[in-house]
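Presented below is the structure to which this report refers.
Only one protein chain is missing; all other protein chains are in place.
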Amino acid sequence: MSGLSRDEVAHVAHLARLHLSEDELTTFTEQLGQVLAHAADLQSLDLTGVPPTAHPFDLRNVVRPDVVGESLDPAEVLAEAPDAEDGRFAVPRILGEDL
Amino acid sequence: MNAIDLAARVRRGEVTASTALAESLSAIDARNDELNVFLHVDRDGAEARARAVDDAVAAGRDPGPLAGVPVALKDNLCTRGVPTTASSRILEGWRPPYTATVVERLVAAGAVPVGKTNLDEFAMGSSTETSAFGPTRNPLDPERVPGGSSGGSAASVAAGMASLALGSDTGGSIRQPAALCGIVGVKPTYGLVSRYGLIAFASSLDQIGPFARSVADAALCLEVIAGHDPRDTTSLPEPAPSLVSHLDDGVAGRRVGLVSELVEGADADVVAQVERAAAALEAAGARVVRLSIPELRLGLSAYYLIAPAEASSNLARYDGVRYGRRVAADELGAMNEATRTLGFGDEVKRRIMLGTYALSAGYYDAYYGQALKVRTRMIEAFRQAYEQVDLLLGATAPSVAFRFGEKTANPLAMYLSDVFTIPTNLAGEAAVSVPFGTGAAGLPIGVQLLGPGRSEARLLAAARVLEVAS
Partner (left out) sequence: MTAGWEMVVGLEVHTELRTATKLFCSCANEFGAAPNTHVCPVCLGLPGSLPVLNERAVEMAMSIGFALHCTVAPSTFHRKNYFYPDMPKNFQISQYDLPINSSGYLDLPDGSRVGIERAHLEEDTGKSTHLGTSGRLHGAQRSLVDYNRAGVPLVEIVSAPDIRSAAQARLYVAELRRVLIATGASDGRMEEGSLRVDANVSVRRPGEPFGTRCEIKNLNSLRSLQRAIDYEADRQIELIEDGGAVRQETRHWDETTGVTSTMRVKEEAEDYRYFREPDLVDLAPDEAWRDRVAAALPPMPGVRRTALLQHLEDPTDAQRESVEVVLDLDLDRYVHGAAEAGLDAATALARTANEVAAAEEGAERLTVEAFVGTLRLEASGQLSATQAKTVLADLLAEGGAPEDVVARRGFTQLASDALGGVVDEVIAANGDEWARYRDGDDKLAQFFIGQVMARTRGQANGKAVVEILRSRRG
């Protein structure tokens, strides 16, 4: 695997909600390409049949009882909000899909 | 003064917590402007805690094993009402409404948190140079980095501003700065210490651990913060292990593997100290064998796919809606984008994009999926090694503390600073960096002891042997 394209970096930046200037796009494309080129040693390995490890150890069925605990004070929570109104978090208009 | 002696004297009423705090604060006042160690000093909170400890002693109550010990907290640990930034503009001014489990445990043990220390932004870096609030300087040579990402915490202990500090280690972020600042740093087994309240970088790799000026202090601090926490699903089910009582167990009869991949490419002065450490362990009764674990060479590549992938998701929540900074725009998507674009630094953006790419449709199997399989191989390789030996030995970092700007131009060069520490995180195992001799420019060198999961007592006893021999 090699060659990360400028368009791919632009697409990934959009998915991550990041804006890149033309210069940044150039720099990041080059830098990310280097890291991925280094990762090429993984692609050459034959790992068929090797199970993936998403977790370093094997715990399972960790659950908590369904008992109500304390919630936060809404005033304290909303005091940290960049914008709030009427006990709720306020955001500017949402373009795109309708729900 | 070291933490164990200080706590003992505070508990006996020979010195007050308030006096110890005053000394800590005066050390901070003397050098913080120069070194940029603390982003926030919580004087009022610390003074109140110190008074509470002194009141307890006066009333005949035991304030706990860390009575009156000033501790520094990496600023990615949440502290209720106290600014917590992860060294990022995007969280500037945020005051969490809750406190991390480890901080609660320190306070319950009588410790006095003095403030929040600088780090690489969201713990992504190896020098603290990616902090949005300027780099921390190494107290031993202010022209050089303290390492990272927990550079501020390492520097606070090295500069005598705190007796203990907490850091977080995702790929070496405790051990590498400990090595570069000449102190002890422990990366505990994954799950030994609760992550509740630790601002996540890469959830399956992150682990909180202590910095200390002695192995015994590190052991005591780890005993206090370790143990099951019901608020962290990945927390190991058992209570904290007994560590201090095993410090003098020594290494007689232990088999130690000196791993060629853990010194490969390191500077000559570093290699020399690792060899000397091997000899010291042998002299103390250990049997040292030379091993090769080729899988460790794959660690860096796997790490720089797995950690950014998890980070890209963990950092999605910083969008200007609920907390932290918002850059205004007349439409939600534009607001999210402007906030993140101005709120994150370049290293964070690089990793978010790398991780987003590694997880995206069409590339998942080739990158992220493959990296998870490498992780399986790494765990298996360690397991096989631990069938032959009890501990592994290697370097912590490839070099002594480097100068500012030396590695910032090339991200890959910076990433290589973590090449010896990353495998432990991928395997979820334990490792300690202990200062052992000096190298270029008279700067400290750290050697690394690695063990399987839950081997902290064994590791710290071996580290103690090296501490004495050093």
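Order of writing sets the labels: A and B. Residues in every chain begin at 1.
Just so we're on the same page, a contact is a pair of C-beta atoms (placed from the backbone, for glycine too) under 8 Å apart; a residue touches a chain by one contact, two chains touch by 3 or more.
These numbers come from a predicted model, not from an experiment.
Shown as candidates are B:A67, B:L140 or B:A200; the residue that touches the absent chain is B:A200.
If you put the hidden chain back, the residue from B:V41, B:L73 or B:A100 that touches it is B:A100. Remark: the residues of subunit A touching the chain excluded from display are 15, 17, 54-55, 58-72, 74, 77-78, 85-94, 96-99.
Residues touching the missing chain, restricted to subunit B, are 76-78, 84, 86, 91, 94, 96-98, 100, 195-200, 202-204, 230-234, 309-310, 312-313, 316-317, 319, 321-323, 332-333, 336, 356, 359-361, 364, 368 (touch as defined at the top).
The rule we apply is simple: only the chains that are shown with their structure count from here on.
For this pair, subunit A with subunit B, the centres built from the Cα atoms lie 23 Å apart.
The touching residues of subunit B, counted against subunit A in their complex, run 94-95, 97-98, 190-191, 204, 230, 233-234, 236-237, 297-298, 300-302, 304-305, 312, 316, 319-326, 328-338, 340-341, 344, 349-350, 352-354, 356-357, 360, 366-367, 369-377, 379, 410-412, 415, 426-429, 453. Chain contact summary for the complex, subunit A toward subunit B: residues 1, 4, 8-9, 12-13, 15-19, 28, 31-32, 34-36, 38-39, 41-43, 45, 47, 50-57, 59, 62, 64, 72-73, 76-77, 80-83, 89, 91-96.
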